[in-house]
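Sharing a structure with you now.
A single protein chain has been omitted; all remaining protein chains appear in their positions.
Up next is subunit A:
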Amino acid sequence: MSNSGDGVAVEDVRRIAELSHLQLNPQEEAGMLRDLNAILGYVAQLNELDTSAIAPMAQVAEILDLEGVVEAHLREDKAGSCLERSSVMISAPDSDGIFFKVPKVIER
């Protein structure tokens, strides 16, 4: 990203919109630029905390494991029943009943 640490620039908004497969009109771009800078400015207060010795916490089960209760568990690796294909394909915007149909993938 082109950002130098002074907040989000309009090029950053365009780049993350591209990464997110979102298309913003110029008015939306301006609004998002303003909002992202306001929110990230607020988030910056996290830097008041020295967290160099703190392990990141991704989810809650790891805390419960530390409390001595093993919460994480995976089911047996065995194939079970699944949804009928027809019940799923009926929701597809475009389908031949077996595959999802989409526009051309490669331009040339």
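The rule is short, and it goes like this: a residue touches a chain if its C-beta (ideal position, glycine included) is under 8 Å from a C-beta of that chain, and two chains touch if they have at least 3 such contacts; residues count from 1.
Rule of thumb we're sticking to: contacts and distances are computed from a predicted model.
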Identity of the absent chain, which is to be given by its UniProt protein name, from "YceI family protein", "Glutamyl-tRNA(Gln) amidotransferase subunit A", "Lipid-transfer protein" or "Peptide/nickel transport system ATP-binding protein": "Glutamyl-tRNA(Gln) amidotransferase subunit A"
Full-complex contact with the absent chain, from A:V10, A:A30 or A:I63: A:I63
Absent-chain interface as seen on subunit A, which is shown: 1, 3, 8, 12-13, 16-17, 19-24, 28, 31-32, 35-36, 38-40, 42-43, 45-47, 49, 51, 54-61, 63-64, 67, 69, 71-75, 83-84, 87-88, 90-94, 100, 102-105, 107
